[in-house]
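Chains shown are a subset, placed as in the full complex.
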Amino acid sequence: MPMIQADIRRGRTPQQRDQLIRDLTRIVHEVTGAPMDTIAAVVRELPGAATYEAGTPSPEYVPGAGGIDLAALAELNARRRQAGQR
Amino acid sequence: MPMIQADIRRGRTPQQRDQLIRDLTRIVHEVTGAPMDTIAAVVRELPGAATYEAGTPSPEYVPGAGGIDLAALAELNARRRQAGQR
């Protein structure tokens, strides 16, 4: 019965979404020992502005090399610089 | 911001739970490109009887070799046999 829910920002390719949900299911199977047939999973995709972290809205996904999330990375680094200056 | 929720039955070792949540986070990082620092995950553990699949309560987790879930597997096989006879 393991039940997996992932809320992510929109913008990934269908291939990324497919790989995400497939790999999440496989991990649950391997680590918990639950049979594949008993694992359910959903991915819900949201606009960036409907998700927050660190008190600010998330930027939309901007993929870089290898699918890396350039926008989220830039924001994380900005937060770290700010934190370093406090 | 990816937000991961896993509802599983209780009974896994702390090591299994730890590996589960660590691997789920890693997969999300690798596949969506989101920075590790922006991924949040929870594992909620429930009594077997509080979870259902295929219309019957899940048995409690009974680990076999390599952590395989013997009870869930037995139940899945019973369902398949029943379906085969219909």
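Chains: A and B, in written order; residue numbering restarts at 1 for each.
By our rule, a contact is a pair of C-beta atoms (placed from the backbone, for glycine too) under 8 Å apart; a residue touches a chain by one contact, two chains touch by 3 or more.
This structure is a prediction, so every number in the text was calculated from the model and none was measured.
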- prompt: Number of identical chains in the whole complex, 2 of which are shown?
  reply: 6
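In the analysis below, only the chains that are shown with their structure count from here on.
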Query: Using mean CA coordinates as chain centres, what's the chain A-chain B distance in Å?
result: 19
- line: chain A partner, complex, touching residues on chain B are 1-9, 12, 16, 19-20, 23-24, 27-28, 31-35, 37-38, 40, 51-53, 58, 61, 63-64, 66-69, 72-73, 76
